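Please read the structure below before turning to the comments.
One protein chain omitted, others in place.
Up next is chain A:
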Amino acid sequence: MNTISLSRRTLIRGSALLLASTALPPVAFGQSGGRLVVAADSEPRNLNPAIVASNGVFFIASKVIEPLAEASFDGEGGLAPRLAIAWEGSDDGLSATFKLREGVKWHDGQPFTSADVAFSALQVWKPLQNLGRLVFANLEAVDTPDDHTAVFRFARPTPFQLVRNALPVVSSVVAKHIYEGEADIAASTANLVGTGPFRFAEHRPGEYYRLERNPDYWGEGEPKLDEIIFRVLPDRAAAAGALEAGEIQLAAFSQVPLTDLDRISKVPGIEVYSKGYEALTYQLAVEINHRRAELANVKVRQAIAHAIDRDFVVRTIFLGYAETATGIVPKNAPEFYNGDVPAYPFDVDKANALLDEAGYPRQDGGTRFRLRLLPAPYFTETRQFGDYLRQALAAVGIDATVVNNDAAAHQKAVYTDHEFDLAVAPTVFRGDPAISTTILVRSGTPAGVPFSNQGGYENKDIDALIDKAGETVDTKQRTELYKQLQVLVAQDLPIINVADWGFITVASSQVKNVSNNPRWAVSNWADTELES
């Protein structure tokens, strides 16, 4: 038979190619490498990863600006060298020495030296970066005995375990010669100049970011790609269609909705990866405003924990792509995880009994008290869990009113104005409890800091334990303290953890070396290849 079959898919693919050929600058054929087109669901305003250490920024900027070390599945201590090739902490916790890679050049041709590291640490990470503020709080000076050695000096003992675990996230090195003399580095409009495998080429708002190959990259034979295009596709539902039509080759961070995975995994030429997010575990947690008299009662908090069916949440909202949580440290952080903590299995009768005991009997209508519930708007899953939690609370006689806000209004309501009773938050575990986890239960964080204890919770034992761990240099002792912390938190429930989830990457099977490290989506992609 010799008929021309024009299926919908070929039609879509054809028009997509036509569109792509006009929308994007042409690339010469015949070169090795090729162009990788990736879906991006947001357009961060500040793309400097040294200042904004968040996954939305790393997703694009980590290819341009590199950290001292990157997370690794098989590297020593879970790390692979990047701009540093060796690191060591002193026994007293007062200094840490980094040997830096030689022969590295910035994208503008200047050599990379220890002065850049010292500048980044003292002028950017410590004073300006959201996470570096905590990790480098006691950083006093950075000595540079030679061009390729940087010695961090701390005023008070800083556990090297923390520094090491934080390296992939907090240590993005920026060039001293670019920012030196700028009055306000955070507001700088200087171009993104790094040492990474790709150079920042252009950003067309609403359309795409373009990164191009850095021919002088230090990695032998890397990068493999000529170009990476981050196509702005804010509509999550569109990513699956774009992948199937061949308009994009990769969608990370669960841009393809979980509900589509089952179907798309059967499409030939498309692979689904659930690996590659181990070092950036998201946690579905219920934040509690302890200023409410009812919620200040631990029995009420325990009742709420018993009212939540964690298996239902994992099965129905996450479609199995998550794990039930037992506390503030996720299971896939084996270095710190402690499963031997009080558990709160799903038990409506027990929850009702606890609420009766707490002194909140059901009134005439069967309602004990009313609450405001603010689900974070960032993920479909957090919003859906908000809907679920409202129903779960109704079953034990708590009438929750869901208040939906946009991202800015949500941050203000919960973290600045404290106008919430319960909030659903996607908190992140970043390899060490001291980076972004203890802040969720430690008292004394000023209002306005997102994803921190803004519920007015104060527990002297927990505070003391966190402070002690913060200065314990011995790795084993420090780990033990965090295991104790998990027990205290599970007993007193300042925050209720429901599930831990990683994301899903969906890619064309032409893309090779996907998900080969625990922070793959936010790593440098130097070894990512396109097979033709």
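Following the convention adopted for this analysis, a contact is a pair of C-beta atoms (placed from the backbone, for glycine too) under 8 Å apart; a residue touches a chain by one contact, two chains touch by 3 or more; residues count from 1.
Going forward, contacts and distances are computed from a predicted model.
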Hidden chain of the complex, named as in its UniProt record, picked from "Glutamyl-tRNA(Gln) amidotransferase subunit A", "1,2-phenylacetyl-CoA epoxidase subunit B", "FAD:protein FMN transferase" or "Peptide/nickel transport system permease protein": "Peptide/nickel transport system permease protein"
Sole contact to the chain not displayed, among A:E140, A:D387, A:D492 or A:D527: A:D387
Hidden partner chain, residues of chain A it touches: 237, 240, 257, 259-260, 262-263, 316-317, 377, 380, 383-384, 386-388, 390-391, 394, 401-406, 409
